[in-house]
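All protein chains but one are shown in place.
Letters A and B mark the chains as written, and numbering starts fresh at 1 in each.
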Amino acid sequence: MNYTSENQKDRKEMINVIGVDDINELFDVIPKDLRAKELNITGGKTEQELLSYFSDIASKNKVLTSFRGAGVYDHFIPSLVGEVVGRSEFWTAYTPYQAEASQGTLQAIFEYQSLICALTGLDTSNASLYDGATAIAEAALLALRVSRKSKILISSALHPEYIQVVKTYLENSKAKLVFLDVSLDGMTEKKTLDANLDEDTAGVIIQSPNYFGVIEDMQTMSVVTKRASSLFVAVVNPLSLGVFKAPGEYNADIAVGEGQVLGSSMSMGGMTFGFMAVRKALEWKIPGRIVGQTTDKRGNRGFVLTLQSREQHIRREKATSNICTNASLNALAGCVFLSGWGDYGFKKLAEINISKARYAYDRIKSLKGFKSKFGGNEVFFNEFVIETEKDVNKINEVLLKNSILGPLDLSTHHCTLASLGLPEVLKNFKNCFLFCVTEQRTKSEIDKLVEILSKV
Amino acid sequence: MNIPDNLKYTKTHEWVKIDCNKAKVGITDFAQHEITDIVHIELPEIGKRVKKEQPIAVIESVKSAFDIYTPLSGKIIDVNDNIIETPEVVNKSPYGDGYLFTVEFDDEKEIGSLLSVDDYKKLIL
Partner (left out) sequence: MEKLLNELSTECCPAYSLDSDIEINPQVPESLKRNLSLDLPNISENDLLRHFTNLSRKNYALSTTFYPLGSCTMKYNPLVNERIAKFDNFAKLHPYQDSKTVQGVLEVMYNLEKDLCEISGMDCFSLQQAAGAHGEFSSLLIIAKYFKSIKQKRAKIIVPDSAHGTNPASAALAGFDIVPLKSESDGSILPEKLKEILTPEIAAIMLTVPNTLGTFEKNIPEISKIVHGNGSLLYYDGANLNAVMGVVKPGDMGFDIMHINLHKTFSTPHGGGGPGSGPIGVKAFLEPFLPLPRIESKGNEFILNYEKQESIGKLKAFFGNFPVILKAYVYIKSLGAKGLKNVSEQAVLNANYMLSRFKDKINVPAGGRCMHEFVLAPKKLFKNAVRTLDVAKRLLDYGYYAPTVYFPLIVEEAIMIEPTETESKKTLDAFVDTLIKIILEEASLEPQKLKDAPVNTFVGRLNEVEAARNPILKWK
């Protein structure tokens, strides 16, 4: 393909106007001995050839019926989402620097911010961050910046990749990262919070539902955190907020999380978006773009990027973050997703997740050789951990033969991630599975899963 | 351009009003004009120990941010909270209601390095 505007007639005229003999002369400034030889890159395919070539590559991937979550979920995406984010006026626009020519993107982000605030019960949302993991890292940096303290307490029940990203982000800062233990009921141990919380603690980061699917006692954790005047950072699954307490209800200072569940396809875990909402007092300290409402010369309502003096293009090394490009299009998907349910429908969506997961949970743990890892009293959203006496590998092999993406094997998963330096506690999950059941799974699919498990 | 005679100045466009061992500090009319519409201000905490020429406050317009430097070493004993909610006051009254903070200074000798009104006029006019 050739997408350039190249044509010989124009080229000749342009070269004449510039006053050179040929295009090569325009590159004269580049030292001759540095010039590249012809690149060794195949290509030059037509659209038809590309479609066929990439269909072949795509066929080496397998789409499976998913009972796996762990950060990325198979959820229903309404047709409207694809239609709106598929409009080229949205996907071929840049960051809305020229407000008057970008009102579509700006108003959509303003609505996104409003919806995230409604969902989290907090005051101010930014326009999105790269993903859930980086949003948590930015929340940690925000807590450190605002409190001028130097310690972050983070639950070991956070998604291990989230922990990893926070570690990477804080690597060269003076901040200290301290892990809170997980107790036998699958929740962050309150005792370790009590023991580690002190006047040097900038923030406490807890995820609910946590990596193991368990709903944490956020209320208690938040109250304890506030005793040390530290910031409470809630990492939440936005879909779960249709039923479970909003971060604003337990006085979280910052709510962050992964937005993939709000209308983005799984696509190997990206593109997605991260969201961040905060209390009003933190408004001028948060990272990333923010859209605000204002008026034009005629008094009409309009929207602009605002509070910009926080950002890198103005503040350079003193900016609240280095972020520039964010995840606007996926946040738009989130906005369209959130705008079509109404309160009743959104709550029902969350309830279906809980009910289907609970149905699967009850059936699986009653099978011989399977039991709940956390004793059976845990409250969960759409994920739960089961311990088994059977051969974990074999189970997933058999499921795969049936085109089912089985539960995540926590023992081997942690081994592959172990080299990344995970907290010790996460290594105690031998023979444990993390199941996920969303609204997408039908009763017959769950029954089939149970049947296969019972026979292995 | 309003440049009162009874004040001392800095190269970074702060004005200083000395009263016994205290110095009230703000930005000059010239500075507020250059910054244009002020939209946000960050002030130091009361009680903070500061060193001469250390950046301790920030004044922001829509498209830029400016560090404000303390002209003298000492302790911050008062900040002008009113301008946090109404930053436009600094544009309207840079020498009056729009002052920034007061520093109780340690060393009187530092005053000698501040600019006189004539020096400051030479700097900007």
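Assume a contact is a pair of C-beta atoms (placed from the backbone, for glycine too) under 8 Å apart; a residue touches a chain by one contact, two chains touch by 3 or more.
The structure presented is a predicted model; accordingly, all values stated were derived computationally and were not measured.
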Legend entry - Of A:Ser125, A:Ser230 or A:Thr388, the one touching the omitted chain in the full complex: A:Ser125
Inset, instruction - Sort through A:Val224, A:Val243 or A:Val398 and give me the one touching the missing partner chain. - result: A:Val243
Legend entry - Among A:Ala319, A:Val398 or A:Val456, residue touching the chain not depicted: A:Ala319
Inset, instruction - Return the single residue from A:Arg358, A:Lys371 or A:Lys448 that touches the missing chain. - result: A:Arg358
Legend entry - Hidden partner chain, residues of subunit B it touches: 37, 39-40, 60-63, 87-88
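Quick note on the criterion: only the chains that are shown with their structure count from here on.
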Inset, instruction - Could you give the separation in Å between the centres of subunit A and subunit B, each centre being the mean of its C-alpha atoms? - result: 44
Legend entry - Residue ranges of subunit A in contact with subunit B within the complex: 284, 307-309, 314-315, 318
Inset, instruction - Note which residues of subunit B are touching subunit A in the complex, please. - result: 39-40, 42, 60-65
